[in-house]
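Reviewing the structure listed below.
Only one protein chain is missing from this complex, and each of the others stays in its spot.
Which chain is which? They are A and B, in the order written, and residues in each are numbered from 1.
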Amino acid sequence: MLEIRDVSRHFGGLKAVDAVSTSVNQGELVGLIGPNGAGKTTLFNLISGFTPVTSGEIRYKGQTISGLKPFAIASLGLSRTFQNLRVFPNMTVFDNVSVGAVGAIGQSAFQAVFAGSKRANRISERTWEALERVNLADQANDLAANLAYGKRKYLEIGRALAMQPDLLILDEPAAGLNDSETADLSRFIEELHGEGLTIMLVEHDMTLVMRICQRVVVLASGQKIADAEPAIVRRDPQVLEAYLGVDE
Amino acid sequence: MLDPYYLQQFAIGLSLGMVYALMAIGFTLIFGVLNVVNFAHGEIYTIGAFAGLMAIAAFGPPLLVILFIVLAVGAFAGFGLERLAFRPFRRFSDEASLKSRAMREATLMSSLAMSIIAREAMELVFGSEFQTIDIAYLINKPIALGPITIVNGDVIIFVVAALMMAGLQYLLKYSTIGLSIRAVSNNPLGARYVGIDTDRTIVLTFVIGSMMGALAGILVGLYYGAIFPSMGFSPGIKAFVAMVMGGLTSIPGAVICSMILGISESIATTFVSSVWSDMVAYGFLLITLVFFPQGLFGRGRERV
Partner (left out) sequence: MSRELLMPRLSKVAMLIVLFGLLPALLAWLDKGYLYQVVTVTLIFALLAGSLHLITGVAGLLHLGHAAFYGIGAYIAALLGSDYGIGFTIGLPLAGLGAALIAFIVALPTMRLVSIYFAVATLGIGQMVHLVLQNWVEVTKGPNGVLLFSGIDLFGFTIDDAIGTYFVVAAIVSLSIWVIHRLSHSYYGNALRSLREDDQCADAIGINTTRLKMEVFTIASFFAGIAGALWAYTTQYVSPADFDFAESILILAMVVVGGLGSLPGAIIGAVLLILLPEVLRGVGDIRNIIVGGVMFASILFLPKGLFGEVSALNFVRRQLDSAWRDAPQKRKVGWK
């Protein structure tokens, strides 16, 4: 579904991502790990269109997306969350998620003014579905800024789900969560995956990645050094070396 | 070789550019440190001019004394402006808030509001017409330089601008104050962590920048013989344009672009009527914003 072919991203002399090739097939749950500075977030930004590739190609559902603008990529069915939790602080929870829905379903200015309720109802229903999926339905009227940190994570995921994506990319979803919250989250991600969603995630938390991912891609210094099932990756000497001092 | 008429226009353009540079230096200094557009800088300029005017009317001291009085008034005004329009918005001290878009917009609007109040107040007190200045103080005594004529004001302004720039560069590079200014402009939170009193540094920057602005005001007022409450608006915009063209963070860049602006304006007015002269500045502004966002000399600002 997602093909990354020999993609590089150079910043002057620095090779943030260096000739990385991998793919994510439909229905997979893939994890992307690597020590700090390995290029994981850069790769995410390349995939979602926030950074242009220096060389190489990224294809999604057979179409080249490297070089497309972020919103174009998103409308193809690829949605993402952000590491530093970017919800819309001055909007309610409902309104936040509705932006995901309206991004996918669309409502033009003309429709907003003159059209009947049909389209708006579709957007409303889609929003409620997403809200209920992430268990935020009873906080729908709360201001996003007032939400607890953990809940805001789910809000971001809910907003991404409202787009009804084919591929969901999660950027360090467990960052800042304690053990029990992380356990809840990993269960939640597994559920989403079980419902048929293809998911790719970047994570530092090894337990989460090794537990739920079907396949793990390892980056170090911008290069891919492993791409296999968790059981194999955790014994790979190159991976262990890259993570020097960090136990599996 | 060159028609003396065009040479004269060029010279006029140079002196115009120097006038803009005087404003741009203080403006860029403040922007560099706080990353905020100080909409009231033009009014500090006007306050300087009126302060000088009142000093002349009150007890007619020599020019140098006037300049010192103006510097003092400018410092005071800058201090007041910072306390009133900028400090209240630094309530939150984390980095995200300090450089946040909301804060920049809030301070833009608060300094804008301040500038309106200041300008209207001066209009109420002094009336909106040009003020008369004792002819003895005007610095427009002509000096012949070959085919062209300049005035003694040109020399004075040039010297002052050069001194300002040199003084500022010296201050920034070799003094402790300069070090704190550079630190705060680079990373306000980090500067605070290493023990720099960011608040005091910001105040100091405002004071220095405003002193320069006020000095610019009185010099230009005496140069053109015109002092009136709305005199700060147009140079303020030109200073901003010069700053943007120069790359926002570079004082020498702002000065060079001020010169370019002045010369372009002067040349433009030889071909079209002078009422369109402001168009040059606005045109440059838009062209720079759209095509050269990083300016001609500075490093670009990152996206907010």
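The rule is short, and it goes like this: a residue touches a chain if its C-beta (ideal position, glycine included) is under 8 Å from a C-beta of that chain, and two chains touch if they have at least 3 such contacts.
Remember, predicted model here, so these are calculated numbers, not experimental data.
Peer 1: Which of A:19, A:120 or A:225 touches the chain that is not shown?
Peer 2: Touches the omitted chain: A:120.
Peer 1: From the list B:46, B:110 or B:249, pick the residue that touches the absent chain.
Peer 2: The one listed residue touching the chain not shown is B:110.
Peer 1: Mind pulling the chain B residues that touch the left-out chain?
Peer 2: Touching the chain left out of view, chain B contributes residues 37, 85, 88, 101, 104-106, 108-110, 112-117, 120-121, 124, 233, 237, 240, 244, 273, 275-276, 278-279, 282-283, 285-286, 289-290, 293, 303-304.
Peer 1: Can you list where chain A touches the absent chain?
Peer 2: The missing chain touches chain A at positions 48, 50, 69-71, 74-75, 79-80, 82, 86, 88-92, 94-95, 98-104, 107-109, 111-114, 117, 120-121, 123-124, 127-128, 137-138, 140-141, 143, 159-160, 163.
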